[in-house]
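Shown here: the complex without one of its protein chains, the others still in place.
A, B, C, D and E are the chain letters, set down in written order, and residue numbers restart from 1 in every chain.
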Amino acid sequence: MTLSPEIRAALECVTTATLTTVLLKKGVRTAYISGPVPFTDAAKGRRFVGPAFTLRFVPAREDLSTPESWSSPRSTRAAIEAMPEGCIAVADAMGIADAGIFGDILCARMAKKGVTALVTDGMLRDGAGVAGTGLPVWCKGTVAPASVASLNFVGWEETIGCGGVCVVPGDIIVADGDGAVVIPAALLEAVTTAAVEQEQLEAWIMQEVGRGVPLPGLYPANAETKARYEADMKKG
Amino acid sequence: MTLSPEIRAALECVTTATLTTVLLKKGVRTAYISGPVPFTDAAKGRRFVGPAFTLRFVPAREDLSTPESWSSPRSTRAAIEAMPEGCIAVADAMGIADAGIFGDILCARMAKKGVTALVTDGMLRDGAGVAGTGLPVWCKGTVAPASVASLNFVGWEETIGCGGVCVVPGDIIVADGDGAVVIPAALLEAVTTAAVEQEQLEAWIMQEVGRGVPLPGLYPANAETKARYEADMKKG
Amino acid sequence: MTLSPEIRAALECVTTATLTTVLLKKGVRTAYISGPVPFTDAAKGRRFVGPAFTLRFVPAREDLSTPESWSSPRSTRAAIEAMPEGCIAVADAMGIADAGIFGDILCARMAKKGVTALVTDGMLRDGAGVAGTGLPVWCKGTVAPASVASLNFVGWEETIGCGGVCVVPGDIIVADGDGAVVIPAALLEAVTTAAVEQEQLEAWIMQEVGRGVPLPGLYPANAETKARYEADMKKG
Amino acid sequence: MTLSPEIRAALECVTTATLTTVLLKKGVRTAYISGPVPFTDAAKGRRFVGPAFTLRFVPAREDLSTPESWSSPRSTRAAIEAMPEGCIAVADAMGIADAGIFGDILCARMAKKGVTALVTDGMLRDGAGVAGTGLPVWCKGTVAPASVASLNFVGWEETIGCGGVCVVPGDIIVADGDGAVVIPAALLEAVTTAAVEQEQLEAWIMQEVGRGVPLPGLYPANAETKARYEADMKKG
Amino acid sequence: MTLSPEIRAALECVTTATLTTVLLKKGVRTAYISGPVPFTDAAKGRRFVGPAFTLRFVPAREDLSTPESWSSPRSTRAAIEAMPEGCIAVADAMGIADAGIFGDILCARMAKKGVTALVTDGMLRDGAGVAGTGLPVWCKGTVAPASVASLNFVGWEETIGCGGVCVVPGDIIVADGDGAVVIPAALLEAVTTAAVEQEQLEAWIMQEVGRGVPLPGLYPANAETKARYEADMKKG
Partner (left out) sequence: MTLSPEIRAALECVTTATLTTVLLKKGVRTAYISGPVPFTDAAKGRRFVGPAFTLRFVPAREDLSTPESWSSPRSTRAAIEAMPEGCIAVADAMGIADAGIFGDILCARMAKKGVTALVTDGMLRDGAGVAGTGLPVWCKGTVAPASVASLNFVGWEETIGCGGVCVVPGDIIVADGDGAVVIPAALLEAVTTAAVEQEQLEAWIMQEVGRGVPLPGLYPANAETKARYEADMKKG
């Protein structure tokens, strides 16, 4: 759950593509949150890293999902006030696509509180207003209807499902142009170390491809290629 | 949550079709659990009523969804042991269709404990074995893979989403050939009273249709038809 | 639109599988209504033929889809009263699956009026009650909510889309265990003649398969097979 | 149906997000057309308002959907010639995604006639050509095949379903970055008044969030916040 | 690929539910063919085992998928003649649901040749005729249109995808009420041995549940339960 500045900085230089490969080698096949794409300009062309702060929605029920419910102690408002600076909010909207979980006001408050990013398997609303808040948002798109039309907020910091993946509060989220990936907290250090090495190797392979080296033997690297790579790394 | 024998008996004579109409008139549009159909022979041709006991699953994650997790205190096994006699278990499987939440052994234990029925927006497995337990089951079908392949059990007696509907522990579930409906606990008496009246009226209308009366004026009933209905009811 | 007793009788002996093949050869690829399956016992194991009487629904809108709208002159009730004996009602529900277009009362009235069958790309409600009316019904299944929850009836005897197919009032509908097929009225005679011949040929081929004849040359029939077939037909 | 310049100007300053909230409070839950997004550059970053001119398509049938049908009096060409200046064309394509309803020529003619915008739950074709016409278009995307491959045009100015919503000719359409919303004609004035007020309040709340005010009590506004808001409004 | 009578007999007593669990423990998570259910009466209530004989379809193209193509050497007819007795035909229809891959004539020939069963992620046609052939069929349902309308047969005994699973010719297929499972040929003996043991254990656990033993400690079995089980097994 504690994310050191070193690990954050290291993960900011690793693609989510590499992270899923490393997690797969460690036995975790389901780590990629299916559905959300970079939505606001703030989310495009950059990578964000932070511990997950989870939110859970279920479908709306007219006797429960009322404008009045927005003032209840178990509301999205209360959840946002509880978010620590630097977290990435991950909202389980059960994939519901006909209402937006948040609009400009709630996103503005999240940005004000220093939330790093918002990731959801649902939609947002008032896309122009949300973009204006500067909050980096990964979602499936934008629609006009309010959450209360289709969604009922249940609670925060529970284990959730989001985009086909289980997210436990405090897991580390990394989000970039390919989407968002969950790193189980217990695997954080091992995954980071392996991912940094993998990125370095793949950068070297890209150089080799640029020189016209054919793929067989290069990628994946055979013994000779590995020797050449290690020699190059020693040279620096 | 307490379901009197009178209300249970009354609801056993009311179709879920009538219940959704009555709930709609009371402002609750989302009460029907979309997806589950009567699956075992025990579920076909009958109607079951009971308070909801909720179960929540999220997608599997290999570091969490292990055969070992089946022995943990937060397991489906522990949840089943906590089920009171007469309840209807409602399992939120997030609609995941590629693994069965339960097989014959867990269903046999539920039947043994006097659980009234099981309703889920997911699948079961070992359909023949489950049918043999005599437990009335509403689900989307049957597949071979175990829950651990795709699902991670999170907890019980939480507010859940199931088949597009919010279910709060203690809501009353009614399930018949058309599927399953949730009656919010606070509306139980009012809904039951109105539904029993509606059924009586519709039975009379069916008799009229059988006599060859055309629909306009009959259904919905205009003033004259209502008078005729009331006269007939007084006759008994 | 006029369906002679001879053509009706001929089509009652032709599978919808054969009809789609014949229509394909005549250039009509989209004739099969995708979605509806035989639902009531009255629809199973038999074949029904009749001219299409069309119904059109659109999604519900709360200011339009009210219980009051059921009494309006443009209601499903009025449409049912306008159905001629022997027609097959085809209802365009836009594939909406979360409400039933009709329940037991409306189906009972249709049965009383001598409607041959009901085909829809939507759902029915009160499945047990509908089955009890004896009306042969092809639909996608049964749910509890009333049409007013999700559907707004617009009119009848318009050109509609149903299950991915265009249906013009007066087209001929044939429905059996494989589903329902639309024969454009202008092609009725040509299709019937070709289909009867095709059925006769396929029945003979089935006999040949029963005798152990391998498929190549038999199906499709080469010149020698055709000669053998024609010889057999002459023998009678 | 008559849209005064004042109401048009007022609605051009109201987000579709706000409109759906106001409609929900007035009992209309289904007002958002699901699916279409701003497609041409002319549709992006602006908001358009106009009365609905409806078009209805059904699936193609080879004997009806021919290039020849394009010259018939009941063709898309005739419909386009009937469109009044300032209308928003709303096309019910039954959500069919494998053919485009219009290409560059038909869109160019619509632009020439002063049609305000085109909204459809289907696709367009020749996206580059369509963009070049300057017509603001909301649709689900662009594909190459012509409408005749999958769609059969039926008529115009009928009540339609589009993106899960019922649209009556003359309803008012508002389309912006979040998509398109239908305002029932009878509710136009009441909705506009309430929406303008709501926008003013939300703009003030955004300022408060910008000042660092936490959400509870602010949004939704409690009595004290409302008093503060009204005081600020009086100041002007 | 060679399936001994002993292994066939053993697997006929093991549920596909148990097989997927055993395969999962051996690292094969994707072994269940998603979609096909027992369709013909011959397929219901029994279990079939056989080596896979694969068929591959791609979408139709009008210049390739002609009635004439049925006589080509690379036709479904030729494939059927090549099927050995005792095989299970597995057809990759790419999940296409708007045409049937086979009708009564081709299924009759397969039955005549002693094919054990047919499994496909597509549809069949002429359901009544197919049922009459006595061939056990697992498929997604039945529609009227011929394969030529939507499917183009490509070849046989290739590696295919079927229902989300890779099937290599000669893998062993087991199909029962829960659907069909693929056992990679190389794992056949190990899987069979483990599955038989697992079935025996689960049968004993079911007896224990019948005696009223609670689930924790029983399933999965803890050390004490295992000891009790082994003692009971020794007694015989």
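Here, contacts are C-beta pairs under 8 Å (C-beta built on N, C-alpha and C of every residue); 3 or more make two chains touch, one makes a residue touch a chain.
As the structure is a computational prediction, the values presented were derived from the model and not from experiment.
*Asks:* Please identify which of the visible chains the hidden chain touches across the whole complex.
*Replies:* A, D, E
*Asks:* Of D:Val148, D:Val168 or D:Ile205, which one is in contact with the hidden chain?
*Replies:* The single option touching the absent chain is D:Val148.
*Asks:* Among E:Thr120, E:Thr133, E:Asn152 or E:Thr225, single out the residue that touches the unshown chain.
*Replies:* Considering the complete complex, E:Asn152 is the one touching the chain left out.
*Asks:* Just name the one of E:Pro5, E:Gly27, E:Pro73 or E:Gly212 that touches the chain not displayed here.
*Replies:* E:Gly27
*Asks:* Mind pulling the chain E residues that touch the left-out chain?
*Replies:* Residues in contact with the chain left out: 27-31, 57-65, 94, 152, 154, 158-161, 164-166, 168, 184, 186-187.
*Asks:* Against the chain that's been left off, what residues of chain A make contact? List them.
*Replies:* These residues touch the chain not displayed: 15-21, 24-25, 29, 31-32, 34, 37, 45, 164, 176-179, 181, 202, 205-206, 209-210, 212, 214-216, 219-220, 222.
*Asks:* Even though one chain is hidden, which residues of chain D still touch it in the full complex?
*Replies:* Touch with the absent chain occurs at residues 67, 70-71, 75, 77-78, 80-81, 97-98, 100, 103-106, 108-109, 112, 125-129, 141-146, 148-149.
Keep this in mind: only the chains that are shown with their structure count from here on.
*Asks:* Can you list every chain in contact with both chain D and chain E?
*Replies:* C
*Asks:* Give a one-word verdict, same or different, on whether chain B and chain C use largely identical residue numbers at their interface, taking over half shared as same.
*Replies:* Mostly different residues: under half of the interface numbers shared.
*Asks:* By mean C-alpha coordinates, which chain is most distant from chain A?
*Replies:* Checked the centroid distances; the maximum from chain A is C.
*Asks:* Computing the C-alpha centre of each chain, which chain sits at the greatest distance from chain D?
*Replies:* E
*Asks:* Chain A and chain D are the same sequence; what rotation (0 to 180°, nearest 5) superposes their CA atoms?
*Replies:* 120
*Asks:* Measure off the straight-line distance from the CA centroid of chain A to the CA centroid of chain B, and report it in whole Å.
*Replies:* 36
*Asks:* Enumerate the residues of chain C that touch no fewer than two other chains.
*Replies:* 29, 164
*Asks:* Draw the chains as dots and join the ones that touch; what shape do you get: line, ring, star, complete or other?
*Replies:* Graph shape here is other: it fits none of the named patterns.
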